[in-house]
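Every protein chain but one is kept in place in this view of the complex.
Labels A, B and C are assigned to the chains in the order they are written; within every chain, residues are numbered from 1.
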Amino acid sequence: MRLGTLHLDRGGQIFLALLTLTTILVPILNLAVPADSPMHVSTFTVTLLGKYLTYALLAIAVDLVWGYLGILSLGHGAFFALGGYAMGMYLMRQIGDRGVYGNPELPDFMVFLNWQELPWFWHGFDMFWFAALMVMLVPGVLAFVFGWLTFRSRVTGVYLSIITQALTYALMLAFFRNEMGFGGNNGLTDFKDLLGFDLQSDVTRIGLFIASALAVAGGYLACRTIVTSKLGRVTVAIRDAESRTRFIGYRVERFKLWVFTFSAVLAGIAGALYVPQVGIINPGEFSPINSIEIVVWVAIGGRATLYGAVLGALLVNYGKTYLTGVMPDAWLFALGGLFVLVTLFLPYGIAGLLRRKETTA
Amino acid sequence: MTKTRFMASAAALTAALSLGMSSLASAADTIKVGILHSLSGTMAISETTLKDTMLMLIDEQNKKGGLLGKQLEPVVVDPASNWPLFAEKARELLEKDKVAAVFGCWTSVSRKSVLPVFEELNGLLFYPVQYEGEESSKNVFYTGAAPNQQAIPAVDYLMNDLGVKRWVLAGTDYVYPRTTNKILEAYLKAKGVADADIMINYTPFGHSDWQSIVSDIKKFGSAGKKTAVVSTINGDANVPFYKELGNQGISSEDIPVVAFSVGEEELSGIDTKPLVGHLAAWNYFMSVDTPENESFIDTWHTFIKNDDRVTNDPMEAHYIGFNLWVKAVEKAGSTDTDKVAAAIIGLETPNLTGGKAVMLKNHHITKPVLIGEIQDDGQFAVVSETDAEVPGDAWSDFLPGSKDITADWTPPISCGNYNSVTKTCSGQNY
Amino acid sequence: MPTRCLPSALSALRLCLIAGLTFIVVVPLAQAGPAELEQGVELIQTNDYKAVEQGVALVAASGDPRARDLLAALQDSKLYLRKEDGQLFIGARGEAGYDLVDPLTETAAGTAAKRDLKPIRINNRLRSQLRTAVATLNLTHPDASVRLTAVNEMLDRVDADSLALLRDLAGEEKNAQVREGMTAAIALADLQAEEPARRIEALDQLEGNLHPAVQGGIQRLLSQEQDAEVRATGERLLEAIQFKRDLYGFAETLFFGLSLGSVLVLAAIGLAITFGVMGVINMAHGELIMLGAYTTYIVQQLMPGHIGLALFLAIPAAFVVSGAVGILIERGVIRFLYGRPLETLLATFGISLILQQLVRTLISPQNVPVANPDWMSGSWQINSVLSLTMNRMYIIAFCLIVFTALYLVMRKTQLGLQVRAVSQNRAMARAMGVRSARVDALTFGLGSGIAGVAGVALSQLTNVGPNLGQSYIIDSFMVVVFGGVGNLWGTLVAGMSLGVVNKILEPWAGAVLAKILVLVFIILFIQKRPRGLFPQKGRAAEG
Partner (left out) sequence: MKTLDNLRTTMRRDQVWEFMVPKTGLELDISHGTILYLEDISVTFDGFRAIDHLNLYIDAGELRCIIGPNGAGKTTMMDIITGKTRPDTGTAWFGQTIDLLRLSEPEIASVGIGRKFQKPTVFEHQTVMENLELAMAADKRVWPTLVARLTPEQHARIDAVLETIGLQEHRARRAGALSHGQKQWLEIGMLLMQDPHLLLVDEPVAGMTHQEMDRTAELLKSLAGRHTVVVVEHDMDFVRSIANKVTVLHQGSVLAEGSMDEVQNDPRVIEVYLGGGDGH
C-alpha cells in the first residue's frame, strides 16, 4: 500500500528522501564532527530544524483540511497550542521539587500565586502515557465537538473560517487568565527533562529532532494515504461540489468531521513536539495571527500538495529566522512583499512552479 | 526540466539553507554585544528605544577607545514580540554570534523564555525593566526595579502623604501585576487596611473599553474615604484608561492614580491633559536635575538627532547595566562569563539621579525610589524621594512562598533560590 | 520607607524660616489686605510646595480682588518665574513666546521665551487647596454658572469659614440651582452638628440629592452615628439613593454598550464593504484604520493650535488617504485575484505587514499623541449620578452619521447600484455596460476610505500606533460575519448588540470572561443561523 501511496508523488518522494538524508546526517554532523570543523552542525541549528519540522507537520495538517476538504481553518493554531499545553503540563510535573520554591506538589507559578492545591485537570499529567494521550485527545475532542456542531449546521465558507478564528481567540483570552491555572501570560516554562532525559543536553535535542522528523514523515504518509484513498476522492468531491456529493449519498458532515478531527490531532502532536524544543508554551500560540500565518505557509508552498505545505512552512520560517537577524528593521517588508508576490505570480505556490516545470519538461 | 536538474536545484536549496545557518567564524578583533529587543510586533513601541539606547552607549564606549583595547560591535536582532522567537534569537546570539553579553527583553515572559538558554549556554543577560521579582538567575543581572523598589514606596507615599484609606489595585492580567498586587495586598493588610477597602481588578492586554471599570472605580471612590488607584496597567491600555478617567470627571485630586508602567516615553504618545496630577513611581525621571542626567540627555538627543525625544527609566537601567558590565570586564580583564559575573558583584557606578548603583549579591542593584506627578508637558515633577538607595530584593518578604528564600551568588551559598530555613538550594539549572 | 520632605534642600531652611515667621505674624490678622497678597506672592515665588501652600492660604484669605486671577493662573499652571530676576508673572502663550502680566499691578510686562521662564510647579495637595480657594472666591462671581460650578466643587469640602460665607450667600442667592447647591453644602456640613434634631433636619434637606458627596457624607455619618432616629432616617435616605443609582446605573451600562457597539460598527463598516460586498478577505483593513488615525495626527501637526478644526479636516483627509491606499491595493494586487477570494487573505496579510512596518519606519515605532479638542472631553451631567461622556456621545453620533451616509451611497447613488450589480453578477453587469473594473476600484476605495474615517474616530479614544489596526481586525470580522456578510444593516445591528451584550456581561463576569462569552455566543449563534443575523439571499459572498 505504501507504494501506492507515493506512486506518482514526485514531490513527496523527493521530500521524504531529503528528510531521511537530513535525519541521518544532522545527528552525525552534530555529535560526531568536532565543533570547530566547518562541517559541524551546531545544536542551535538542530533545534531550529526540529522546530521547523513541527511547523511542517502543522502545515500538513492544515493542508489536509484546506487543500483537500476546502475548510479554511483560521484556528488550527488552537489545536497546536492545546497539544503543546498538554506536553507542557507533563514537563511541568516532571520538574517535581526542583522548582525554585522546592514545592514537590505545585508548579512554581502556582506557589507564586498562592494556589493551595493542584487543580483537578492537572492530575495524571505526571505520567507520560497520560500526557501523550491528552496531546491527541484534547485537540481531537475539541475539534470533534466543534466540528459536530458546525458541520451539521452546514456552516461553510468564510463563516466557518471566522468562527474557527473566534474559537482560537476565545481560547487565547481564556488561557491568558491566571485563574485558569495554566500560568497566564507567562505560560509554562523552565522545563527540565523529558522521560528522564535532560532537555538541555545535545543528545536529547537530537532525539527530539529525530522524533519530529519521524512525526513529519508519519504525518505525511498518513495524509497521503488518506488523499489517495477513495476517502480522499470523496473529500476532494466535497471541496469542489459539496451538495452534489450529498446527492450521491455521502454524509458530508461525517467526512468533514473525521478528517477535521484527524487534522486537529496531527496539529496537537506537532505542538507537543514543538514545546520541549522551544522550551516555552504560552497563550500567544493561540493568537489568531499565528493561525493565519500557518495558512500563509500552506499557500506559499502550494495548496493541496502536502509536500508544498512542508516546503512553505520551512521556507517562510527559515526566511523569518534569517531576515530577523540580517535586517531586523526591514524584514517585515521582505516577508510581506514575498506574500504579495507569491499570490500574484505563483497562484499554485512554489509546488505549483515545480510541477509546471515538471510537466513541461 | 529534467529530473536531475530538479534534484540538483533541490540540493542547492538545502545547501543554501544549511550554509546560512552554520556559524560563520567571528572576527576576533571586536567584542560583540547582543541587543535583544523587539523591533516589530506589539512590544516594538517600548523596546525600539532601548535598542537605540544600547547603540548609543556602545558608540560612546567606542569613542572612549572601546573595551580591553578592542572595539565593541553591536549585534541587533528582532525577536518580533514573539516569545518563543526570543529563545531562538538568544540562542542565535550566544551560539552563532558568540556575543560577550546580551542586553535585552522587556516583558517577563520574554525573560522567562530566554532564561533556560542563557543558563544552558552560560551567557550574560542584562534585563532593564521593572519586574515582579521572585527570580534570581546566575546568568541574569536585573537592572530594573524589584517590587520593593517601586510599589511599596509608592504606597507608603499615598498612605502617609495623601492620607489614602481605600485602594483600587488595577492591573493587566499577567504575572507582574498579579504578583505586585499580591505583595501590596499583603502589605496593606499588614498596615491595617480592611478587605472591604481594597478593590482588585484585572483586564486583558490592550484593553480599550474602560467605561464600566472607571465607573466602578468612581463608585468605589465615593464612599467617603480618600481613594487611590495603584495601577499596574500595561502599556497600550493606559491611554484609553486615563482618557476615560478624565471624561468621567475623575481628577487627580479626587482619586489619584499611581502607575508603575507609565513613564516619559509612554506620555510622549499621549495627550497629557487628562493625566496631569496623576503619579508614577520610578527610579529615574528625565526631569531630575543632575549633571550626569543632563549630559546623558544631551548625548541621547545628539545620537537620535531629535531634541524632542525623551529619556526614561529603562534607559537609565541600560545605562547602569552597561557601565557595570564595562567595569566588570575591565576588572576581570576578560569577557568570560564566569569571570565577569564574579567581578561585577559589589561594583558600583553613578546612576543618573545623583546617587550610586551597586550590584548586589542577588544580581539586583540599589536604586532610589522617586514619586513624580505628571505635568502637562509630559514630564514628572518629583514629589517624594527615598532618603537613600533601596537595595533590590529578589524574593519578596510579603509572599508566603518566598519569605524564606534569598539569593546570594557569592560563595559559599552561590544560589539564586536559597531557602534559609531548610538550608537548601533548589531549582538550579546549570 | 522614610521620605524626604523637599526635593531640593538648597534653600529649604531659609524658606521654612520665612514661611514660618510670616505665618505666625499674618494668620491672626483676620481682615484682608494687600500686604497679605504681597506676602503670599513672595512665598509662591519660592516655588517650593510647602511654602507655596502657605502663600496660597495667604492670598486666598487676603480678599483682594487680584487674588482670584492669581490663584486661577496657578491652578492652570500659568504662573511663571522669570529666570533672570526671579519675578513672578502670569504667562499666556502668545505669538512671540509668552505674554507676561504682573499679577500685582495687573499690567502687561512684555513677552518672554519659554526657556527664560520657569513654571511654578504644583502638586495634588496644592491643586486641592487651590480648587477650594478659587471656588470660594468664585461664590461671589457675577456669572451664575460659575457660582454653580463653584458650589458643586466645594460641596464636600466646606470648612468653618466657608460655611459662614455660604450661610450668608444662600439667603441672597437669586439663582434657584445655585441656592439649592448652597443649601446642600450647608446641610452636608450640618450632618456633623451636635444635636440629633439638626442632623435629621439636614438629612431631610438632602433627600433626593444624588450627588456622590451626599452619599459619601451620609455613609460617613452612619459609620459613627449613635442616635437611632438619625440612623433610621439616614438608612432610608441611603436606600432611596441606592435604588435610583441602580436605575441610572443600568441606563449607564446601556450607554456604555451602545458606545462600545458604535466603536465596533465604525471599525467594521468599511470591512462590510470590502469583505461583505466584494468578498475580499481584507486583512489590511486594520491598517487602513491605522492610516486614518495617523492622518489625524499629521493634520493636527500641520495646524497647531486648531485641534478641533484639524479634527474636522482630518475626516475628509483620512477618507482620501485611506481610500487612495485602498484603490492602490485594489489596482495593484486584488484585481488579479477576483474569483480566488481566499488568496486575497494571503496578499492582504502581506500588505498589512508592510503597512505596519512602513509606519514604524517613516513616522515612529512609538505611539504618537493625538489631542482631543476641549469640546470632546468632559461629560454631559444629566444628574449627579448619570453623566454621559461627551466623546462617547460624539462617537455614537458619528457612527450613525457614517452609517447613514454609507447606506445612502449604496442605496441611492449610481455607484451604489453598480456596486450591487457587480457583486451580484459580475458577468451580467458587465454585459449591461457597467465598467466593472472601475466599480471594483471605487468600491474598494470607498470601503477603505470609511476605514480611514473610523481611524479618525478611534484616534480620539485610544492609542495611535503601528499596532492600532491589529487590535480591531478580529473584532471587525466577527461583527461583519455575525451580522451577515454583505448586509450593512446586519453590521450595524450586530455591532450594537455585541457591544451591549458585552457591557451587560462585564460587571458580573469581568472584562475577559465577558469577551470570551461573547465569542462563544457568536460560535453558537452561527450554528443556528449559518449565514449570520441577516442572511443574504441568493449569491452571497462565499469563500
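Just so we're on the same page, a contact is a pair of C-beta atoms (placed from the backbone, for glycine too) under 8 Å apart; a residue touches a chain by one contact, two chains touch by 3 or more.
Everything numeric here is computed off the predicted structure, so don't read it as measured data.
Of A:V138, A:L194 or A:I226, it is A:I226 that touches the chain left out of the display. Only one of the listed residues, A:L19, A:A143 or A:V252, touches the absent chain: A:V252. The omitted chain makes contact with chain A at the following residues, 152-153, 226, 229-231, 233-234, 236-237, 240-241, 243-252, 254-255, 258.
The definition used in the following text is that only the chains that are shown with their structure count from here on.
Remark: chain A and chain B have CA centroids separated by 33 Å (rounded to whole angstrom).
The distance from the centre of chain B to the centre of chain C, each centre being the mean of the chain's C-alpha atoms, comes to 30 Å. Centre to centre, using the average C-alpha position, chain A and chain C are separated by 44 Å. Counting partner chains per residue, chain A shows two or more touched chains at residues 173, 176-177, 329, 332. Under the contact definition stated at the top, the residues of chain B that touch 2 or more other chains are 39-40, 173, 202, 204.
By the touch criterion given at the top, residues 275, 281, 283, 333, 336-337, 340-343, 345-347, 349-354, 356-358, 361, 470, 474, 477-478, 481, 485, 512-513, 515-516, 519-520, 522-524, 526-528, 530-532, 541-543 of chain C touch chain A in their complex.
On the chain A side of its complex with chain B, the touching residues are 14, 18, 22, 38, 40-45, 47-48, 51, 97-103, 108-109, 111-114, 173, 176-178, 184-187, 189-192, 199-200, 278-280, 282, 284, 314, 318, 320-322, 324-325, 328-329, 331-332, 354, 357-358, 360-361.
On chain B, the positions that touch chain A within their shared complex are 1-2, 6-7, 10, 14, 17-18, 20-23, 39-40, 76-80, 82-85, 87-89, 91-92, 95-96, 107-109, 112-113, 115-117, 120, 134-135, 173-175, 178-179, 182, 202, 204-205, 399-402, 405, 416-417, 419, 422, 424, 426-427, 429.
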